[in-house]
Structure formats: C-alpha cells, structure tokens
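The structure under discussion appears below in the form of structure tokens.
Of the protein chains in this complex, one is absent; all others appear in place.
== chain A ==
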Amino acid sequence: MSLPQKRFYRQRAHSNPIADHCFDYPQTPALMDWSKYYPEKFKECAESPPTVEFADIGCGYGGLLITLSPMFPNSLMIGMEIRVKVSDYVMDRIAALRTQNPSEYQNIACLRTNAMKYLPNYFRKGQLKKIFFLYPDPHFKKAKHKWRIVNQSLLAEYAYVLSEGGIVYTVTDVKDLHEWMVQHFEEHPLFSRISDEELKLDPIIEKLYSSTEEGQKVSRNNGDKFLAVFRRIKDPLVIV
C-alpha cells in the first residue's frame, strides 16, 4: 500500500464551522467506538482499553500526529479535521504507514468532524491531556472572528475536555491571531500561560515548528511562527 498523493486531496483552507454539515458523531462519549480507529491497541489490552489523550484540532495533513506517534507510543492521539478531502488524506496516510511499518503508527488516527460543535460528544470531562491548535484558520474578517477555533465561549469547552494540568499548544504565523489567542487564553480563568523557561523542557515544542505541512510552508516563505502554550488550571473561584 503506497502513501497517498497530496495532489488528489487538496482543498481550500476555509470551512464554515457554523453550517449544518453532514457528520456522523456519537450521541455520547460512551457510545464512541474507538476500537476501529486503533484496532491493534485495543487488541493488545482488551481488558482495560486505552482512552484518547491527545487531540490535534484541525490536524490538516496529519504531520504532527505522525511526528508524535513514536514519541508517545502509549498515548492514543486523534486528529480532527473538518475538510472532507484533507481528513480522508490523513486516514489514507495513516493506513499506508501502518501497512508499511507493521506495529507502528497504531496510536494515531483521524476523523472528520466539527470540533467546535462535537467535542463533548467524543470526550468525557477531563479526558484529554493535550490539545493542539496548529496554524488554525485566521478568519481575518472581523465578522468571521466568531468562526475562530479559539474564542471565549469555546475555551470553556476545551477546559471541560481537558484534565487539570492538561496542556494546550497553539502555533500560528499570523501575529494578529497569535495576539488574539493569547488574549483569550489569558483572560480565561481556567488557563494560565506556560513560561518560555518551562517550555524548554518540553520535547514537543521543537516539533511544533517543523512537523506540520503548514509549518514547513511558512519556513519556506521565511515567515514568522508564534507559539503560545497554556495549562488547564483549577477553577480559582471557590464559592463558600
């Protein structure tokens, strides 16, 4: 089985997240059958099946998943992508990698969904350890800011599916969007920014710059890359 060719899967970079697309999604997280996404992992431990811990939201062509797969062999990761052809490319790519490298890439998978609408359908409260937003659609026009994957209301959902101590990684080449994301995460009481000092110890950071297709494109064009990482913290508000 050969790797899929990207030229058959190209699609414009924008998608309307508010429209009523056709999606299959589980009614509740308990009804989600992950075993078909990670068949080998589920065979290995049929007794206590593993749970998905990392979510790459808007995973694009799947570069990050493929880089992280061998780094965290025991963590299940899911890429979520709204575009039909792009998500299909990642699925074909992972399938091909699995056939070419038996026993590898068993911990990564991709599904087509609208993460803005269906995250609580897939994940229980506090299930995720890491969420990635790499090169999200900047939606430049002010009228479309509500379509941005990071906004005040949606941060509550990300905080809900993340466990306390869980981490959100954001990277963009658009300065304006970077400032927007930093502002919204910093204003949200359930997130606090992780210092550059601390980030030096995180092996994922350097991969964020280079592993994704978007990141490589920005490098080719000598563009800037802005990184911001946040930790899900306990609710500071204690009501007596």
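By our rule, a contact is a pair of C-beta atoms (placed from the backbone, for glycine too) under 8 Å apart; a residue touches a chain by one contact, two chains touch by 3 or more; residues count from 1.
Throughout what follows, contacts and distances are computed from a predicted model.
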item	value
Name per UniProt, for the chain absent here [options: "PRELI/MSF1 domain-containing protein", "AAA+ ATPase domain-containing protein", "tRNA (guanine-N(7)-)-methyltransferase non-catalytic subunit wuho" or "Elongator complex protein 5"]	"tRNA (guanine-N(7)-)-methyltransferase non-catalytic subunit wuho"
Hidden partner chain, touching residue among A:Leu65, A:Met116 or A:Val150	A:Met116
Residue touching the undisplayed chain, where the options are A:Ile94, A:Leu111, A:Leu177 or A:Leu190	A:Leu190
In chain A, positions touching the absent partner	8, 17-18, 20-22, 27-28, 84-85, 88, 112, 116-117, 120-121, 125, 146, 151-157, 159-160, 188-190, 235, 237, 239
